[in-house]
Each structure stands twice: as structure tokens, then as C-alpha cells.
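Every protein chain of the complex appears in place save one, which is left out.
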Amino acid sequence: MVRLAELFSVLILISAVLNAGSPFIKFGIKLYSFQSLMLALYTLMVALYSNTSALYLSFLFIILFKVVIIPYFLFNTLKRVEIKREIDLALGIPESVLFAGSLTLLSNIIAERVIKTTVTFGSLIFTISLATFLIGAMLMITRKTLFSQIIGFLTIDNAIFLAGNSFTHGMPLLVEFGVLFDLLAAVLILSLIIIHIKKSSLKTGLRS
Amino acid sequence: MIELVLAVPALSLLISLVTDVVYMSYVQLAASIFVFIAVIQSVMGLKSDKIFLGGYFFLDHLNAVILFTVSLLELFIAFYSFGYIRTEIKHGLSKRKFKFYYFWKNLFVLSMMVSILANNLGIFWIGIEGTTLATALLVSFNRTKEAYEATWKYVMMCSVGIALGLFAIVILYFTTSSAYGQSIKALSFLEIVKIGGSLDRNFVLLSFILALTGFGTKVGLAPMHNWLPDAHSQAPSPISALLSGVLLNTALLGILRFYQIAVSSGISYARYFFIGFGFLTIVVSAVSIFSQKDYKRLFAYSSMENMGLITLGFGTGGVAVLGSILQILFHALNKGAIFLSSGNVLAVTHERKIKKLKNLSGIMPVTAFMLLLGTIGITGTPPFSMFLSELFIMIGLFSFNPVFAFVVLFFLVLVFAGLLSKILSMYGNAQDEKKHAMESSLHPFLIYIPAALILVSVALLFYIPNPLLVLIKSAVAELGGGIA
Amino acid sequence: MDISLNYEKLLLGILQFIIIIALAPFFAGLIHKLKQNFRGQKGINMFQFYFNFGKLLRKGVVLSDEASYISIISPYIILSVYLIVLGMMPAFYIYSLFSRLSDIIVIVYTLGAGVFFLTLYSLDQGSPFGGLGGEREWFFTMLSEPSLIFIFITLAIYSRKGMLVSIFDFIQKNALGGHFSIAIPFILLISLFILGLSENARIPIDNPETHLELTMIHEAIILEASGKYLGIFEYSSYIKLSIFLTLMSLIIFPYIAYTPIDIPLALGLYIFKMAMFCFMISIVESLNPKMRLFRAPNLLSIAFIISLIAMILSIRGV
Partner (left out) sequence: MGSGTRDFIRYTGIYISIGAGLFFLFFPFLFPLKEFYFYTFPFPLTFKIDKLSVFFIIIISLISFFVSVFSITYGKEYREKPHIFLLTPAFILSMIFVVLSNDIITFLIFWELMSLSSFFLVISEGKPESKKAGLLYFIMTHIGTVFITAGFVLLYLKSSSLSFGGYKNIAGILILGLMITGFSVKAGLFPFHVWLPHAHPATPSNISAIMSAAMVNVAVYGVIRVLFVFGLKIYPFLGIILLVFGALSAFFGIMNALVQTDIKRMLAFSTIENIGIIYMGIGLSFWAYSTSHAIIGSLAFMAALLHILNHSLSKSSLFMGSGVLVKNVRSRNMEELGGLAKRMGFFSVLFLIAVMSISAIPPLNGFLGEWYLYVSLVGATQTSNLYIIYFSIISIALLSLTGAIAGAAFAKLYGITFLGKHRSEKARNAGKTGIIENISIFMPVFLCVAIGVYPYPLISFLNGVSLYLSGTKGALSNSGHFLAVQTFRNFSYSSYYPLLLISGILGLLFIGAILIKIFSNNSLRRYKTWGCGIEEENRAAQFSGSGFSYGIMKVFSTFYSRASEIKFDSEVKKYFRKDTFYSEEIGDILEKRIYDPIKRIIVKISGYADSIFETGSMNLSLLFIFLALVLCFIIYLFLVK
């Protein structure tokens, strides 16, 4: 079961790296959905392992919000603004992938350094969580399309969920639910703004 | 009684969905007064921590001060909004645009109250994120390209920042759950502080760092401040006042909670992070202020500078803590006055650029004068109350390190010079043609409220009511600062 | 030194005062005469300036349309200011009439008051030349004021006395007593001589004999004066010359009478010394051309440095 959980967690990281390697937005949203599914499955594994009832509910919430509703909204918005791919990349695709790899290495170093006490799922999960977090951040920093930025943000969020659900065996349900709800609201609002910005211009050139 | 502080905004939030905006403004007045009275009732004479609503919320002296600040400023803002809506509608803005104004505003205030009063760190987080979302659509109120872009930046940056905050909470929970197990207690601030000494320091420090950078984004600490000038300049002026005056402090409260936890677990050097970020913020804002072209952005930078100073004060400790807490209150009032009077300017001229405004004292003498007074007040010049708080912060800084204090003072002078030169260049010349009529198109509240804020700011220098002083002193004691 | 008054001292003081006032035009005339003789001219009568003065007094006054009260009062003020400074000098009798006033700083500043009114006068008629003179007058005053102050202060430090009368009293007594260092007074004399030339509108700084508007200094100021006012100005300038000559004569070899009996000898010596200095001035004036205006600071800076050296020497000598 632990092996399986580790597989899911590695898949989360892989999907994040894949995201870094693709300029296509639709694919990115699909990847996010997949990543969330992996997260949900991982949560399920943890729930089975530690037999915490709250985590089962958490699994359901993740499936509901992250795998279904949020991608749905994003697809919806995408349809309305009609963007297909990232055009203007601050960092080229090969470089991004290489960078993502080195970030993983970096997070492994940090994890080895920080975690000295034995944690249930070992330092691997921490590494993955941190690496996903950093890759998400990298996506946000290097991508100029608003969608990619949202996806980056959501990746960061997944990383935190991964961390939260692994070595703490689940946050209190109230908090988790609130977080998910806020996330949904954020994505909603961001989608709304994307549509409005699309009306005037496509890129974010904030200069007043 | 304290429960009402949460209940009343929630109730008026619901009411605002079904009522017309003009009627709602009356309801809002009543609600704000009610909240204010409730806050006074529960805050004054507060002896020890008060836990309520099943342990999810609590009131100690520190958040009582901030709660008081929020409700006081909110009261003024409610009155101002009353006139603001009428003026804007009179100037040709459609009523429809204001339809959700009160809804979002009440949501904003509610989530602010929630995060201030939250005992549970998770709930605090939810509240903070709630403020971001509630104000997001207020920032985009003008529905211009700039407004949407500012909103995008605001939501994105704050969300990322708060995601870091969430990470901090997760890591903290990880350490505390070893003591309390998988229960809600492990996220409860009061419980964590109790067992601070037994926590794993490495993790506490990590969570403190994450919280500082995460919530620091929301506070507007440099270099995470980039959303702040955009959002402040684009939001409607009453909302800018709330954003600048109290929202930043609410986020700061979160950092302070983590700081308290860090201190309780015996990390003594956490304060150097405060000093570093505070100083950097002051430097960045002081330097940036000279090249601002938009007056609301200018004041946003001034907010940044003040938050930097407050953070610095908390970091240096001692008397400076008293200064910082006073500064939170005074800055809210003073900045409120500034944003409200600049709101008047905006409402009349519809012009944001400093260069385009050359004759403010000719067009609207009273507002221009209030703007000037407020600007002078915000830099800590007597007879405005911020003098007192800055003096205390300075005393703390000087006892920390005189040379460093002097460097900080230098940057404060830069801020002063920048602000004053920009405002004076708008202020106007006597030779220019006078058009007094423009000010009379404003609703009288738009004049009275900033004036009242300035007056209160002056009055607080000479007379701080004893219960308030006791409250502040207890808050200082909670943060471990000595009082002169 | 005892500066308390009695009738004898007062009377003799007044007598001395009147004598040196009366002698003032004589020395000016002497310089003029000597100068003309050097040039090989026959020369005027030595007492010519008395006649000039009398003639000017007899003439009526033409006043400019633009003249205000300044034109009317300043000649008198200038005259009395110079008179009072002259009255401080213990020319040959120690208890000079205004000996009590003869504080070194007071002297310099009182002289300054004269210049002040002179320049006010120069501007009063709205003449194109008056201001020219006034400006140059201040130009030289400004350059010579520090030297003048230094000279007096050096004297004061040298003798450790604050008042001119006591200073010369000290110098005379110690000159006879053998404690007299000749160096400092001698250095001061050089400086004072240069200042005397500049303050009294002498060649090479100024040439009052020509009436070329672009170069004149003192004459430009009083260009509009006529009749008795011109007379007063002329007389004032003689008195100013007398002041400087007297100072020089006192510095180099003071012989001052303390009792009425010594007065004739002292007076004789005084006139002799003054005549010697007149001779020197006339030599200098004959040998030198007038300087360009902006070269004058060079000369005056030499005077300043000399007095500075004297001052430092006098301090270190203590």
C-alpha cells in the first residue's frame, strides 16, 4: 500500500514535469485533472493506511473539486477566450524541463537536510511535495499566459495538499473543506477576470 | 456580545443581496454602528483571553486592538460610503454597478473579522483568503483594463502568498499533531502556544519563515509587495482605505501569531526576520515613492512604508512594540483620511495622474487641505498622533542599534520628501482660476468623514482614553514588549 | 594707564584736538607740493588747501534734483566720524580728547561708518558715476578691513592693552625701557602704509587728481558735491589722511607728552614725523603709476598677509 502511495505521488511529480514540458493549455488542464486524481488516490491510500475517516471525506472532496469542478470551469473559460497554446515563453521547453529536474534535486537536498525524524512516508514525499511546489512556482514565473499561471498556482496547491495529507495524516476536515472552497472561489474569480481581460488584451502587461 | 461582531456583518451580507443599494446604505450605517458598539462592549475591560464559538474563535488583547481598529475605521467608512455612493450616482455612475458593493464589502469585513478573531489557524487562513476573494471584485470595480489587470495581479500574488501560508500551517500542524494528535486542538493557537517549548524548533522556524513570506505578501512586505500599489490604486477609495488601513494589519496579525509561537518555542532570532523584511520594505517604498505618477499608488507606497515600520517595530521589541501597536491604530485612521480625501478628488476629477492635477486647492480647497494634512500626518509629524507611535518605534530602534536607527530615519525622511513633493505639486497655485463649485457637488459626508478622521488622529496624540491605553499596554505585554 | 579726567587733561586734549584738525590740510598740501616738486613743477603753496576750503565755504551749493536728506546730512556725519577718530589719537599728548573711546574695534568700525555714509551719498543723486565710486570704495574697504583689524589687534596683543591710548602709552614706555621689539611695529608699519595709500585714495590705488570717470574712486563719490559740502568732504579726506599718518607716526617712534611741559617737543616731533611720512608718500606716488583696479587686491593682500604675520609673531612672542 505504501508502495502504491509512492507511485501515485511520483505520478504527481511527473505530471507537474510534463506540464512544464508542454506549451498547450488544454493539455495542461487535463494534466492538472490527472494530477488531482493522483492526489485523490494518494489520499485514499493514506486513508487506508492510517484508517482515518476524515481522509476518506477528503478523498471525495478532492475528486469533486479538483478533478471535476475546477477543470470544468477552466475548460469553460478556455472555450470562451479561445487560446490554444503558450506563445511567448520566458524559458524554453527543454530548459524548463531541465530546470524542473534540477529543482527536484534541490528539494531532495533540502528534504534530506531538514527531515531527521522518521516520518511515515519518508523524505520521499517531502521531496516530491517540495519539488512539485517549486515546479508550480516555476510555471507561474516563466509562463505569461494567464491559464498557465492558474495551472501553476493549482499545482502549488496540490503540492501543499500532498504535504498536508501525507505527513500529517490529514488536516482537520473543516480546514480542508474551507481551503478547497476558497480555491474554487479563487479559480472562479480568476476565470471571470480572464474573460474580462481577454476583452481588452490577452497578455498581462500591468503598467499604470 | 462578541459573537455579534461576526453575526452582524454576515446578516447584513445577506440583507444586501435582497435590498437596493440606497436602502442598504442605511442598513449598513446601523450595522457598522452596531458592530462598533459590540466591539467596544467586548473589548473594553477585557481581562483575559475570551474563547467563544466552540473554541474556534478567541479574543485576546492583541487581536482586540486590531478588532477595535477595524471596527472604528469601518464605522467611518460606512458613513463615507453612504455619501460616496450618492455622489457617484449623482455623477452618472449607474446604480447597477453598485449592486454588489455592499455584498462584497460586508464579505470583506466579515472575513477580516473571522481571521482576526480566529483561534484556529486554519480558520485564520480561510478568512485571509476570503478577504482576497471578497476584495478581488471590488478592486476590479472600475471595470477598466487596468482594474482587471490589477485584480489579476492581486488575486494571483496573494493566493500564491497565502498558499505559502497554508504550507506554513501544514508544517506547524505536523509538529503540533505530535503533541495533540490528529485533532482540531493541534491547530488552535492558544493550545500551540501552551506547549511551545516542546515543539520541534526546526519545523516551527520553517513554518514561521513560510508564514512570513506567505502572509507577508498580503501585508505588502518587500519584495512581495507588487500587487499592493496596483490594487490600492484601482479599488474604490473607501475600499482602498480599508485595504490599506486594516487588511494589511490583519495579515500582519497572522505573522504575529506565528511569531508568538516561534517565541514560545524558544526561537529568539525570529525577530531578525522581522527587522530584515521591515527594513527592506521601508527602503523599497522610500526609493520607489519618487517615481510615482499616480497619487493613489503614492499612498499605497506610504502604506507599505508604514507596514515596514510596524514590522520593524515588532522586530526590535521593547518600547517599539508599543509604538507598533499604536501605529497600527493611528495609521489606519490617518491613511483612511488620506484615501477618503483622495477619493473625493477622484470622484470629482476622475483623474489619477499627479501631473494632470495642478490646481487642487483651487478646485476643491477643503479636500486639498485635508489631503495635505493627512500626508503630513502620515509621516509622523505632530500634532498628528502618528508622531507618538513613530517616536516609540524610534526609541526602540535606537536602543536596538543607533546607527541602524539612523539609517531607517534617513529613509523615512526620503518618504516624507517624496510624499510631500508629490502632493504639493498637485496642491495648486493661487493665481489659477478658482472653481469652487466642484467641491459642492460632493455629498457632505465626503467632506466631514475625512475631516473627522484627521481630527481624531490629532486628538489621539493628546488624549488616549484610558481603557484603550490599558488594552494596548496589555497587548504589548502579550507580545513581550516593555513599556516605558 | 589712568584715564580719569581732570580739567587740565580735558583742556589739553581739546587743544591737541584742535591742533591736529588744523594741521590736517597742511599735510595734504605738503604731499601735494612735494609731489609736484618731484615732477619738477613749481607746485602749489603748502597752505593752498586752506584757501581751497575757505573758497568752497564761500561758494553757494548746487544740489541735485534727486538728492534726499542723505545728501544734506552725510557730509556732516562723515566729517564728525573722522573727527572723532582723529580725536582718539594721542598724537603728541597722551590724554587725547576721546581717549576713552579709543578701543581698537571701535576705531575700525567708526571708520566704517564713514565709508557707509560716503557710499550712501554717492548713490543719492542718481548719478551714473557716484555708485561707481561707492562700489569701488567698498571694494577697497572690504579688502583692507581685515588688515586694519589685524593691525590694531596685533598692537593690542603686542602690548596686552585694549585701547589705543594705552597701547601707545605702553609702546612709548617700553621703548625707553629697552623691552621694545622693533620688528612687529615695523612690519605693521608696512601694512599700515599700504592701507593708508588705499584708504586715502592715493596712487597707486586711486588718483584723485584726474577726473577720468572710469578710473576714479573717491572723486566719483563726491562728483556731485559742491560749495560747502565739497569743502566738508575735502576736509574730511584730509582728516582721514591725518588719522593714518598719525597712526604711522605713533607706531614707529612714539613720543607722547604726559605733562604740558613736554608738549612743544612732542608737537615738534609729531610734525616732523608726519612730514617724513608725507615725503615717503609723495615719493611712492611719484614713482608709481596708478594700478588697474583689479590688480589692487594683490597689493592689499600683501598688506593682509604682512599683518597676519605680525599677529602670529606677536602671539608667539608672548
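We call the chains A, B and C, going by the order they appear; numbering starts again at 1 in every chain.
Here is the rule we go by: a contact is a pair of C-beta atoms (placed from the backbone, for glycine too) under 8 Å apart; a residue touches a chain by one contact, two chains touch by 3 or more.
Bear in mind that the values here come from a model prediction, so they are computed numbers and not experimental data.
Partners of the chain left out, restricted to shown chains and counted across the full complex, are A, B, C. Looking at C:Leu11, C:Met142, C:Leu212 or C:Leu265, the residue that reaches the missing chain in the full complex is C:Met142.
Of C:Leu15, C:Met46, C:Ile70 or C:Ile302, it is C:Ile70 that touches the chain left out of the display.
Only one residue in the set C:Leu12, C:Ala28, C:Ala91 or C:Leu120 touches the chain that does not appear here, and it is C:Leu120. Looking at B:Ile289, B:Met307, B:Ile363 or B:Ile378, the residue that reaches the missing chain in the full complex is B:Ile289. Looking at C:Leu189, C:Ile205, C:Ile232 or C:Leu250, the residue that reaches the missing chain in the full complex is C:Ile232. One chain is missing from the display, and on chain C it is touched by residues 57-66, 68-70, 76-77, 79-81, 83-84, 87, 98, 100-101, 103-106, 108-110, 112-113, 115-116, 119-120, 122-132, 134-136, 138-139, 141-143, 145-146, 148-150, 153, 156-157, 160-163, 166, 223-224, 227-228, 231-232, 293-294, 297, 304, 308, 311-312, 315, 318. The chain not displayed touches chain A at residues 90, 110, 113-114, 137, 140-144, 149, 204-208. Residues 152-153, 156-157, 160-161, 164, 201-202, 205-206, 209-210, 212-213, 216-217, 223-227, 229, 269, 273, 284, 287-291, 361, 376, 379, 381-383, 387-388, 391, 394-395, 398-399, 402, 405-406, 409-410, 412-414, 416-418, 420-421, 424-425, 427-431, 461-466, 469, 484 are the ones on chain B that touch the missing chain.
By our rule, only the chains that are shown with their structure count from here on.
Viewed as a network of touching protein chains, the structure does not reduce to a path, ring, star or complete graph. With each centre defined as the average position of its C-alpha atoms, the distance from chain A to chain B rounds to 31 Å. Centre-to-centre, using mean CA coordinates, chain A is 99 Å away from chain C.
Chain B meets chain A in the complex at residues 120, 122-123, 125-126, 129-130, 132-133, 136-137, 140, 143, 145-146, 148-153, 155-156, 159-160, 163, 166-167, 169-171, 173-174, 177, 182-184, 186-187, 200, 202, 206, 230, 233, 294, 297, 352. By the touch rule above, chain A contacts chain B in their complex via residues 52, 54, 114, 116-117, 133, 137, 140, 146, 149, 153, 156-157, 160, 163-164, 167-172, 174-175, 178-179, 182, 185-186, 189-190, 193-194, 196-197, 200-201, 204-206, 208.
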